[in-house]
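Missing here is one protein chain; the remaining ones are kept as they sit in the complex.
This part shows chain A:
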Amino acid sequence: MIPLLLYVGFFLLTLGIVKLLTGNMTKTGFIARKTVTFGDESAVVADRRASFFSIFAIFLLWASFTGSVMLPDFLHMPGPFTGTGTFTYTTEAPDGQRDDGEVSVTVLPNAEDKDAIAVDPGEGFAKNDSMAIATYRSSLIRVDENDEVTREGGAKVVAVNGQPLEPGGEVKTDFARIGMSQRGTLNVEPNPGWQMEPIWLPAPEAVFKRFVEIASTGFRNYTLLEHLGSSLFRVVSGFLLGAVIGIPLGYAMGLSNWFRGWFDPIVEFMRPVPPLALIPLVIIWAGIGEGGKIILLFLAALWIMAIAARAGVSGVDIAKVHAAYSLGASKAQIMRYVIVPNSLPEIFTGARVAMGVCWGTVVAAELVAAEKGAGMMIMVASKFQNTDIVLMGIILIGIIGFGIDILMRWCERVLVPWKGRS
């Protein structure tokens, strides 16, 4: 909740600052002359300053909530309590006599018993105690164990820091929350602060450090490039196989009644089946090796490419085919010079979709079972609670997926410049 509020606040703050400094928001050239821009989609252009602040805000929040070294201390959210805190407890003996004892709690990252400081037992029948707790953890303590009158002797703790405490209740002190179990044992829970525990969210520099480490030494017998490369290789080979079979299949379906009728039920049935649902079957049939992955991606790409090619053929303007016939073209020439080029924009749209689906599917398939690959990397890392590797993997998967889409769009611009402009 707090990060969300901060994020929204940051959004509004940057908007306000930019508006205050520049007065007019990014309207230049022709758009600046438009008097009606609300509701005019063509007048909406991504404000790159907002994009910059957006990325900045994410890293700022991330660093702030992880106590990152990238930020000066005053920008950090309050961290977990560390050091030594004390609280007093009051014990009541069976005869109604009361005495106070002091508990010293040492909170350190990776605390062990030996970190508990030595304390002087003190006066009275309630003796002083000492304990050590790791940050973000809590610990039970039987404060009566070293007292002259123990729980078994009829004593019970009735207050902490002077505030009355009953079984099931709790008392907040300056550094911790102290609860009492039903049987009277105290549970000390030092203040966790607002920062995230590294096991949930490691700091940006920890992720980067891990990236450098894995990039140089590898992960699970393979280098980082081998992991990412094998994922990419599977995607590319599965996609190419799917395209090589799917495109001619789509053409045949677009040009022949028999083909259309024969493959229609198969394609229409397979299209809504998510490729992820095929993973178990593919593993049963082809195992978890390279072959199974490529078969899965082939199946993921096949139907998309077949449908795209079919739509490309069906979408040809009949006047263009007629024109080509009147100009003396043969059937083969119509295919080569009219139908194939006319279907290319559709095929490229399909290819973009197919590449996206394949990339998602390969990661999922590797999550299930693989020897190497981006998905395998994050899956194995998550089992060992290496959240930094998981984050690094997700970021790399995102960057590669984005890169694939940019590449496909570039190919589209170069190879089918007439797309959407006829």
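The rule is simple: contacts are C-beta pairs under 8 Å (C-beta built on N, C-alpha and C of every residue); 3 or more make two chains touch, one makes a residue touch a chain; residues count from 1.
We take it that contacts and distances are computed from a predicted model.
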Choices "ATP-binding cassette domain-containing protein", "Iron complex outermembrane receptor protein", "YtkA-like protein" or "Glycine cleavage system H protein" - which one is the UniProt name of the chain not shown: "ATP-binding cassette domain-containing protein"
Contact with the hidden chain (one of A:T90, A:T135, A:T173 or A:N342): A:N342
Per the touch definition above, residue among A:L20, A:V36 or A:A319 touching the missing chain: A:A319
Touching the absent chain when the full complex is considered, from A:T22, A:S181, A:S256 or A:S330: A:S330
Missing-partner contacts on chain A, residue numbers: 317, 319-320, 322-330, 333, 337-338, 341-342, 344, 416-418, 421-422
